[in-house]
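Encoded as structure tokens, the structure appears first; notes follow it.
One protein chain omitted, others in place.
Here the chain labels run A and B in written order, and each chain numbers its own residues starting at 1.
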Amino acid sequence: MTELKKNNNFIILLSIFHIAFIILFAIFTKFPKKNGQENATENYLYFTDINAMIFIGFGFLMTFLRRYGFSAVGVNMLLACTTIEWSIIIRGLLSEHFVEHGYFTLDINSIIYGDISAAVILISMGAVLGKLSPVQYLIMAIFEVPAALVTEHVIVEILHVSDCGGSIVVHVFGAYFGLAIAKVLNRDGIQKSNHEGSIYHSDIFAMIGTLVLWIFWGSFNAALASGEEAKRRCLINTMLSLSAATIATFITSQFVNKHRKFDMVHMANSTLAGGVAIGTVANLVLDPFISLIIGTIAGCISVLGYEYITPALSKKAGIHDTCGVGNLHGIPGIIAGISSIVLAFVYTSEDYDIELFDIYPALKNGRTMSSQALYQLLGLGLSFFSSIITGAITAVILRLKIFDQVPDEDLFSDERYYHTPSDFDFTTRIIGHIDNVEITEKTI
Amino acid sequence: MTELKKNNNFIILLSIFHIAFIILFAIFTKFPKKNGQENATENYLYFTDINAMIFIGFGFLMTFLRRYGFSAVGVNMLLACTTIEWSIIIRGLLSEHFVEHGYFTLDINSIIYGDISAAVILISMGAVLGKLSPVQYLIMAIFEVPAALVTEHVIVEILHVSDCGGSIVVHVFGAYFGLAIAKVLNRDGIQKSNHEGSIYHSDIFAMIGTLVLWIFWGSFNAALASGEEAKRRCLINTMLSLSAATIATFITSQFVNKHRKFDMVHMANSTLAGGVAIGTVANLVLDPFISLIIGTIAGCISVLGYEYITPALSKKAGIHDTCGVGNLHGIPGIIAGISSIVLAFVYTSEDYDIELFDIYPALKNGRTMSSQALYQLLGLGLSFFSSIITGAITAVILRLKIFDQVPDEDLFSDERYYHTPSDFDFTTRIIGHIDNVEITEKTI
Partner (left out) sequence: MTELKKNNNFIILLSIFHIAFIILFAIFTKFPKKNGQENATENYLYFTDINAMIFIGFGFLMTFLRRYGFSAVGVNMLLACTTIEWSIIIRGLLSEHFVEHGYFTLDINSIIYGDISAAVILISMGAVLGKLSPVQYLIMAIFEVPAALVTEHVIVEILHVSDCGGSIVVHVFGAYFGLAIAKVLNRDGIQKSNHEGSIYHSDIFAMIGTLVLWIFWGSFNAALASGEEAKRRCLINTMLSLSAATIATFITSQFVNKHRKFDMVHMANSTLAGGVAIGTVANLVLDPFISLIIGTIAGCISVLGYEYITPALSKKAGIHDTCGVGNLHGIPGIIAGISSIVLAFVYTSEDYDIELFDIYPALKNGRTMSSQALYQLLGLGLSFFSSIITGAITAVILRLKIFDQVPDEDLFSDERYYHTPSDFDFTTRIIGHIDNVEITEKTI
């Protein structure tokens, strides 16, 4: 293990960013004098749920790596907090209020948006989990936040694409940004590392994350929906889609295994694909069974992705996806986008009745349902390509020698970056090789 | 380990059920056009709490088995999701709205009810934990849902029994349904298996489940209470009863142990008995100290149950209760039912003032408080006997050869049904037999 001693890059960079954030907050942010526009208590109800998803959900989901649990939970916190501060600033600078008044105000929605931006970055983190040093994770977040927010601004504010639960602007963007980095940073050592993989208890820790994400996903999809009816549909459709995806995951997980055994990787991830796949259309679906179908498709395809696509991409295309974000966020996000295109043909503007302009604001200005479908396609494509391009550029920067690169022997391992207890090596490495122990006499 | 290879029962059955559910949803469910009857945000607040109880609470509580953690969390998800879909359909078909209109609508209450039905099935799962194959768990859920819902319909809708937190129709039914199966499926191998039991960290994982159940139990008991005052009482009475049960658990747990040591089995389970025992009467208790007394009794009896009744039932009556659901749900549920009978004599109809008809709707039609007490007894008895009879019938079906039975060597073990990491055997079996290790020289 090479020593990091005297390498102060992380300390210096994070200090600079954090001080800059404080200065930008001092210049540009205020509390609103009176804010009658927001129901703080109701928004806060959604906020705590989403906050749990970001800090516990994402953090613990990534603890499945047996030697990388400290980093999973710790770096998750670091990137979430950095992103929350940084994204509040950028989103504020992009807001109409800033253009008009020269400052912007903070309310509960600001921190909800902060958490949602954190989701983008943490999804990307999943693709490169175990392969970046703390300073590289940090640089990634710093570059990704403006890339994601500008892309989102174009898609949602300018093109008026409907993306209620953010599957297009959060999940697709986060997944392919991360995979672009994974591709550019790929090297032999990553494919050959024997530190990857789980142990029994790390898989159980990961399920804490999975379940926190599962139970609160409705809040994520509904938080920003406008209108009471739309919010209720978001919550119910998400629950139905998640349930269907979970059932589909069990079916497919056993189906792809010749011994008819379930795989915890599928339990931990594909069960959530239903939440992503319904995201864009959670407010749009007017018939509950459609949510069941979308969830079912997402669960099946996600398991197939883990079983066949991830290993193939890794071996043949050099795209190593540690958490399989392509199968949990990428493809299900694309399913969400495609669903939004299909639904614009399934439902007519009459079906949405008085809710129509809340749901598709651009139809007020004469856009038709079928041209809305085209815009949905455009938004999906834009998010996909923008994430790959900006991800690849970020990756090139991450490869610069001045940033600490992870040596091969420290891939997927906490040891280089965290003080680890004395049992670390035994618990996370040796333990997997023991089949039999000769018991000495009882000593007590 | 016999191979399951080519046994497609689980895949085929779950696929058929799931497709049938989707078709039934397509035919019978709609979103309400306008739903002014429900405060979606308030109901959703209770829903997420209950959702956490079902998926994290029940799931992690059952991870105490050292070799069965994947199944505990995984099968818990599977049964919860299957039940949510299936119970929404059955409950809808039993509803007045369906009788009148030929379809039924979904709102937040629908998914709350779905979660509550899941609780029934997951309680039964606790009694047979480690002893059924996935396909058997599935069949159990499919049969239990209509049995539980028809019983509940008779008790609550027809007999107008008051059961606010569902201790009679959820806890008593779930516990004795599961125990009836345990009795019928009992065999020598179960009593002799050496895979049962916990390790240090599996006991700590289980406490995640316990605490999630503990902190949100008020929401479970209050979600369906009608009236602001009644809801507040439900929340406070549940909190008091849980606190009292926790204190009683500590006292009794030390008392029954000759070395004056606490037992984590009691901490993990009996502390929750207060939530069950107050369930039926959480809205009825008008004097806070009564909740303390009910919780105290429940905590004491539950610990005594774990210490004396469970082993006796297992050895002498052939009723092996893996999680001790008889002591956490069964007896405390009966205490709840009895409390509801007693309280009908303690309080007069004047005590409930303007709330009376909200709480006891049948009194509008001339029923007296003492005849209400009789109905409470009738409801309790009905739930008890209905659960045993339908449970026993279900168990006979589960014994059919066509359903995969768990071989003795795979009881209480994930190995046959889950892909397990390389440390599985060491972490969950060998580790318990090691008392001393000779340390070789440091190698690094």
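Everything below uses one rule, namely that a residue touches a chain if its C-beta (ideal position, glycine included) is under 8 Å from a C-beta of that chain, and two chains touch if they have at least 3 such contacts.
Every value quoted in this text rests on a predicted model; they were computed, and no experiment measured them.
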Full-complex contact with the absent chain, from B:9, B:193, B:243 or B:280: B:243
Residue of B:200, B:308 or B:385 touching the missing chain in the full complex: B:200
Chain B residues touching the omitted chain (full complex): 42, 45, 49, 66, 197-201, 203-204, 207-208, 211-212, 214-216, 218-219, 228-229, 231-233, 235-236, 239-240, 242-244, 246-248, 250-251, 254-255, 257-264, 267, 271, 286-289, 292-293, 296, 353, 425, 431-437, 439-444
Residues of chain A (touch criterion as defined above) contacting the omitted chain: 3-8, 10-11, 14-15, 18, 21-23, 25-26, 29-31, 33-35, 40-41, 44-45, 47-48, 51-52, 55-56, 59-60, 63, 69-70, 73-74, 77-78, 81-82, 84-85, 106-108, 110-111, 114, 134, 201, 205, 208, 416-428, 430, 433-438, 444
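FYI, only the chains that are shown with their structure count from here on.
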Whole-Å separation of chain centres (CA-atom averages), chain A against chain B: 33
